[in-house]
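Okay, handing you the structure first.
Every protein chain of the complex appears in place save one, which is left out.
Letters are used for the chains, namely A and B, taken in the order the chains are written, and counting of residues starts over at 1 for each.
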Amino acid sequence: MLHGLTLGSMYALVAAGLALMLGVARLINFAHGEFFMLGAYVFWFGYSELGLPYPVAALLAPAVMVAFGIAYQRTVIRAILPRSWHVQLIATLATSIVLTNLAIIVLGTQPKEVPTALSSRILDVAGLRVAWQRLLVLAASLAIFWGLHWFVGRTRTGRAMRAMSQNREACAVVGVDVQWTAMVTFAISAALAAIAAALVSPLFNIFPDMGTTLTLKAFAAVVAGGFGYVNGAIAASFLIGLTEALAGSYISYAYKDAIAFVIMIAVLLWRPQGLFGRRIGI
Amino acid sequence: MRRVGWLVLGVAILAAPWLVAAVVPRQQRYVLHVLIFTALFAALALSYDLVVGHVGSLSLGHPAFFGVGAYTAAILATQARWSFLTDVFAAGLAAAVVAALVGVPLFRLAEHAFAVGTLGLALVASVVANNWVQVTRGPLCITGIPKPALGPLAVATLPAFYWLALAALIVVVSLYRGLTTFRLGRAFHAVRDNEPLAASAGIDPLKYRLLAFTIAAGLAGAVGALYVHYLSVMCPEEMTVALTVNLLVIVFLGGVGSLRGVLVGAVLFTALPEVLRLAPTWRLVIYGGLLLLVVIRSPGGIESLLRRASR
Partner (left out) sequence: MRLALTLATLLLMAVSAGAQATPPIRIGFASAMSGPAAITGEGVRWGATLAVEEINAKGGVMGRKLEAFFADNKAQPGEAVSAVRKLVDVDQVDVIIGQTHSGACLGAMPVVKELGVPMVIEACSHPQIRALSGKGGNEWTFRVALDDEIMAYTFARYMARQGVKSSSILAMNNDFGRGAADAYDAAFKKANVKLLSTEFFDPGQPDYRPVLTRLKRANPEAILAVILASDGAPFMRQFRELGLTQRVFSRGSLGSAEFLYQVRDNPKIGDGVIEASYWITGLDPEWDKKWTERYKVPPRIHGSLAAITLKWAVVPALEIALKKHGKADRQTIRAALEEVDVKDSPLGPIKFDANHQAWINMILIEIRDGQLRILEKLPTSPALLN
């Protein structure tokens, strides 16, 4: 159960970033999982190779990925943003292939382990054993989502993001800086993925292919939650995480990767607009 | 002048086994093997282009239909001892039926949801193939699939298989042309280019999309059957989501919606890496990079470059 929540948190952080991009900038980014993967490697580099303490290494990941995200936005994204979503999908898929295989070439196929103090220490309460790190993942995710909610609701840029997701043309007219807002959204999206990686890497391990399945599941969550609706994506992610954990424990472990998609397909069959309908805005 | 060029090309393609034996005698078996793969991939890519290029539905689920056909043929040939032509037909039929069944709910979805939905289909099919061991033998693979036999004629040598693959490709090319020209082709293109207008003109988008989807799936299933008869082995790894990436590269690099483009794309994608003999991981980086460049700068692919050159 707790495990399902941990998984759900990871999926939610990644899916939220994806939904933000979709909602605010109308961008389909199939390379999103690679932000997660590269963030994990940056974290590994900071923690294992440079010997930085965990919080510093964990913050290094989003910092570097924000810079990377901005570079990515100025090069690839700017070129494909005005184009059809077919082009966006294929272009970002191509980027994903390039990044994954470059990672294999540069970093090697051997998975990297990044155990931290919290991941090795176990909390034993009433027969329930769980590593402290899992609780950290959950707590940090909740804090981040609360922070995101506050940001979008209270700050100027956040409100601009909301406005853009509702009506982009009108934004330019009333003086919202569309370019700046898009860039901030992208940065947040990359940071979310990287933080997820820094939180989860001590529990699992790091390898170049880790982003691809994650992208697919995040997309499943985004679509099931109502394309571009962030809270919907988060809810769907937790649903997927919990179901995977439960089904894996009680029904069949081998089929668990398919579960995210079975859920998504089931949701779409029942409500083709997603769980929360075709809402406007993030 | 151009007619003569086409004639020469046609003869060269037909006579390839002898040409290859004359030009590279020591490597002829390997070259023929690559040509067979190229022909099969080209047929598969054309079937994919029917859906992506001509009705404009970005389906990411084609490997599922290839896999359904491949496994159907593999099981029928090994367990039930069906003959070659019947199991190819059954494979295509099975794939088409699956496509019709999943297509109805899938096409109700909005475009983006459709793409992700078909992706989900491919993934689920892959997981099922890997785990439904009673039927597919999972990772242990189905082995011992017999070589094809057309009546009394056994297709046992490489040149024989090459001609079989070539014949299959010619059939697919003819079907492709037939489906994408005349009234049917115009209907498909109307749905692709302006769905509301098509609907108001009395062309039911759902019906036509489903039609293209089903036929394409059937063709993919038939190609799958040929594939397993050539390799004599079928494993779940042959139908993963990665196959979608390969098909996307062929179709978009070559030129989506164009016969010549897709054929050129298939040749480049299958034959070229063998010639260049790049390290596999670098090969993928280069393909990804090429795909990125092409889709941004020249979305018509090589086909549009060829058209511009011939002006």
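Here is the rule we use: a contact is a pair of C-beta atoms (placed from the backbone, for glycine too) under 8 Å apart; a residue touches a chain by one contact, two chains touch by 3 or more.
Quick caveat: nothing in here was measured; it's all calculated off a predicted structure.
Only one residue in the set B:Ala100, B:Cys141 or B:Val173 touches the chain that does not appear here, and it is B:Cys141. When you scan B:Asn130, B:Thr180, B:Thr214 or B:Thr244 for touch with the missing chain, the hit is B:Asn130.
Only one of A:Tyr54, A:Phe207 or A:Phe261 touches the chain withheld from this view, namely A:Phe207. Taking the whole complex into account, subunit A touches the unshown chain at residues 3, 7, 104, 108-111, 113, 115, 119-120, 122, 124, 129-131, 203-205, 207, 209-210, 213, 244-245, 247-250, 253-254, 256-257. Residues of subunit B that touch the chain left out of the display are 26-31, 33-34, 37, 130-131, 133, 138-141, 143, 227, 231-233, 235, 237-238, 274, 279-281, 284.
As a convention for this text, only the chains that are shown with their structure count from here on.
The distance from the centre of subunit A to the centre of subunit B, with each centre set as the mean of the Cα atoms, comes to 33 Å. Subunit A contributes residues 28, 76, 79-80, 83, 85-87, 89-91, 93-98, 101-102, 104-105, 216, 219-220, 223, 227, 252, 254-255, 257-258, 260-262, 264-265, 268-269, 272-274 to its touches with subunit B in the complex.
Against subunit A, the residues of subunit B that register as touching in their complex are 58, 105, 108-113, 115-117, 119-121, 123-124, 127-128, 130-131, 241, 245, 248, 252, 281-282, 284-285, 287-289, 291-292, 295-296, 299.
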